[in-house]
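Note that this complex is displayed minus one protein chain, with the remaining chains in position.
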Amino acid sequence: MLESRNRATRVAPFPLATETIGRVAIAPLPPRTRLSLRLRPAAAADVGAVAGLSLDMPITATRAADGRRALRLGPDEWLLLADADEAEELTALVTAGLAGTFHALVDVSHRSCGLAVTGAGAGAALNAGCPLDLSPKAFPIGTATRTVLAKTEILLARLDADAFEVECWRSWADYLRGFLLEAARGL
Amino acid sequence: MLLITCPHCGPRPELEFTYGGEAHVARPADPSALDDRDWSEFLFVRNNPKGVFAERWNHAHGCQRWFNALRDTHSDAFVTTYPAGAPRPESTAEDVR
Amino acid sequence: MRRFNLGNLLSEALRGHEGWGRQWRSPEPKPRYDVIVVGGGGHGLGTAHYLAKEHGITNVAVLEKGWIGGGNTGRNTTIIRSNYLYDESAHLYEHAVKLWEGLSQDLNYNVMYSQRGVMMLAHNVHDVQIFKRHVYANRLNGVDNEWLTPEEAQAYCPPLSIDPRARYPVMGAALQRRGGTARHDAVAWGYARAADSRGVDIIQNCEVTGFARDPATGAVTGVETTKGFIGAGRVGVVAAGHTSVIMERAGVRMPLQSFPLQALVSEPVKPVFPCVVMSNAVHAYISQSDKGELVIGAGTDQYVSYSQQGGLQITTHTLDAICEIFPRFSRMRMLRNWGGIVDVTPDRSPIIGKTPVPGLFVNCGWGTGGFKATPGSAHVFAHTLATGEPHPINSPFSLDRFRTGRLIDEAAAAAVAH
Partner (left out) sequence: MSRQPFRLAQGGRIDRSRTLAIRFDGETYGGFAGDTVASALLANGVHLMGRSFKYHRPRGLLSVGTDEPNALLRVDRGPGRVDPNNRAGAVEAVDGLVTGSQNRWPSLAFDVGAVNDVLSPVFVAGFYYKTFMWPRAFWDRVYEPVIRAAAGLGVAPADPDPDRYAHRHAHCDVLIVGAGPAGLAAALAAARSGKRVMLVDEQAEPGGALLHDVTSTIDGVPAQEWVARTIAALDAHESVVVLPRTTAFGYYNHNHVALVERITDHLPASETREAPRERLWQVRAAEVVLATGAHERPLVFADNDRPGIMLAESLRVLVNRYAVAPGREIVIATTGSSAYTAAADLKAAGLTVTVVDARLAADCVADTAFAADRGITVLPGHTIVGSKGRRRVSGLIVAPLRADGSVGPRRTLPCDCVGMSGGWTPAVHLFSQSRGKLAYDAARDAFLPATHAQAERSAGACAGDMALAACLAAGFAAGAAAAGLEETRTFAASPTRTGFQPMRVLPTDADPGRVRAFIDFQNDVTAKDLKLAVREGFHSIEHVKRYTTTGMATDQGKTSNMNALGLVAGLLDTELPRVGTTTFRPPYTPVTFGALVGPGKGALFEPVRKTPIDGWAEARGAVFEPVSLWRRAWYFPKAGEDMHAAVARECRAVREGVGIFDASTLGKIEVVGPDAAEFLNRMYVNGWSKLAPGKCRYGLMLKEDGYILDDGVVARMADDRFHVTTTTGGAPRVLTLMEDYLQTEWPDLDVFLTSVTEQWAVIALQGPRARAVLAPLVADIDLSNEALPHMSVREGFVCGVPARLMRVSFTGELGYEVNVPADYGLAVWEALWAAGQAHGVTPYGTETMHVLRAEKGFIIVGQETDGTVTPDDVGLGGMVSKVKPDFVGKRSLARPDLVAPGRKQLVGLETEDPHERLDEGAQVVRDPSAPLPVPMLGHVTSSYFSPACGRTIALALVADGRARMGETVHVTTMAGFARATIRDTVFVDAEGVRVHARES
């Protein structure tokens, strides 16, 4: 039944519309490849880089190379981000790069969904529910970490002074979006 | 809300953490070798001091690593935090504010 | 002791109330007592009262390191109920409720036991199963508890929202009409006054710093205190959150952890809330005091602490739930927010009975639910101290159950907060 191939279409949990409220814009992120990479810290130091992405960096730091990003979420955990159609290629590259090294590589592309939160009020809106210090000094550009936003866990990454990416597991999408919209109204 | 210094991520708000009770209570290598009293001690009896206490925390909404801390249960002030598996650091009264 | 009654109150009113004497003495400790009770909360003072009244043992001292009733007795939300699932618990708490029903008269002190009803809300199918299991078990144990539809629940508690679209819709409720609240301070003071009138010495600002043991038998022979050594035939420790600390001084490790527990009251308002409502799914307990304050109980903080101060996030979480179930209270204001230290056992049921040390007995582990049990706990503990053996009602609540595995785990069985 080959004709049945690729009949299925992707449906992301967020509406496509961008909402702008005051000094905050909230837009859905396009689907993307997300690979969870687990590796012993020592091994990471030895390997240095895979698929052109350096793994040897401080926790909560980000390294980027030709459109791909590696976020270090913990001593032995990285999240690799790439375009949606790069999952197989990136998986192959990483697997090859880590051949013979104990690691776990799991495709979690569909586990999460994301919003871009931008504008002069972005940080303040996030701080309606996120207890972290988001000042540029404490949370510089390139920082990425798991944290909480009110009653949900998020992955928070700062791309620019007034530009953040917020990801949550997909079943929490309505809550995340609803909370950020309310937060923007509350500024 | 406590401010807890994760050994991996630095100071973070308590909201990101879950608690794990007393630290350094190792699971017996061979539980079947323990009699009922010793096994129930392992299961249920924990120190509950008014003062410096070695306890477990999990940075559940951060790096998700378990680690240990010394905290004064009277003032709630942390003496120090250290990775799981590391021995309990020496602590003196002066450590506690 | 001048009796408390309307006649005496009126006659005193005519002479500026000059005739009232002290409700209890503050004596210096004697060199020795037959029984020493460590801890001057409701459970400890009640134990002394029943030792004197029921067992004729009046050479008794209650040692309190601060002021009586200053611990969890004076810090709790005063909820009283006995609709527990397991036979052991039901018998213990029902024993207490029966004593509550006559306590003001027994003590000649109005403890204001108000049987306004305790209603537990079921928010999902699982809650319904659990609460019906309670209702049926309670009925067979002679404990009143009935099942209400959402409409019946709202009729009993008008501020309750039963909007089916709510995040936690009310799918029914279990109501114990004989449950209610009481005036917590009066319980401590009433027991103190009654015990004192029978010769019990209540000694405040007296902390127990150590235990004297017979080198031969290892039995307790007395206690070291900040007021010197006091000899004792038997010692009963009733120190709630500080039990671990005290028992450590007797060389006994207890299966206890102490956590901060918070509560709060609103500004006083005219009567608006007729009963007690508990919602375990959202961790909220609420009633209205006779003074008009909404009395709201929160959950414990997650970490062990003796600081009597919890985090703000516990309070906000609780008020989220309160305002979700009772939307009209959003504009009310929090007047006072405080914390206590609760001692929690692995099965969240109390320990009442013997310890490995001869002559040393303990009554602890009441967690977040000790107040409701005060008279029952004190009554059976007095029996245990007087006879050296547990009363049938408290024998299942032994320290030994953690070895055998005969736990009494209401929370595991029912996810019902105490």
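By letter and in written order, the chains are A, B and C; residue numbering begins at 1 in each of them.
Heads up, the rule we're going with is that a residue touches a chain if its C-beta (ideal position, glycine included) is under 8 Å from a C-beta of that chain, and two chains touch if they have at least 3 such contacts.
For clarity, every value in this text was computed on a predicted model and none was experimentally measured.
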Output for the hidden chain's shown neighbours is A, B, C
Contact with the hidden chain, among C:H49, C:R81 or C:R116, goes to C:R116
The missing chain sits against chain C at residues 4-6, 8-10, 13-18, 20-26, 66-67, 69-70, 74, 87, 90-91, 102, 104-105, 108-110, 112-116, 123-126, 128-137, 139-142, 147, 167-168, 183, 185-186, 189-190, 204, 266-272, 288, 290-292, 307, 309, 311-312, 315-316, 319-324, 327-338, 403-407, 409, 411-414
Absent-chain interface residues of chain A come out as 1-2, 4-13, 31, 36, 38, 76, 102-104, 106-112, 124, 127-133, 135, 138, 150-152, 169-175, 178-179, 182-183, 185-187
Residues on chain B facing the left-out chain by the touch rule are 1-3, 13, 18, 20, 26-27, 30-32, 34, 36, 39-40, 43, 56, 58, 60, 64-66, 75-77, 84-85, 97
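Rule of thumb we're sticking to: only the chains that are shown with their structure count from here on.
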Contact graph of the chains (line, ring, star, complete, other): line
Greatest number of touching C-beta pairs links chains B-C
Rounded to the nearest Å, the gap between Cα centres of chain B and chain C is 30
Chain-centre distance (mean CA atoms) for chain A and chain C, in whole Å, is 49
Chain centres from averaged Cα atoms put chain A and chain B apart, in whole Å, by 31
In chain C, the residues touching two or more other chains are none
Counting only contacts in the complex, chain B reaches chain A at residues 1, 8-9, 12-13, 15-16, 61-65
Seen from chain B, its contact residues with chain C in the complex are 1-2, 14-15, 18-19, 21, 36-37, 40, 43-50, 53, 55, 71, 73-76
So, in the complex, the side of chain C touching chain B is made of residues 242, 244-245, 248, 253-258, 302-307, 309, 311-313, 343, 345-346, 402-405
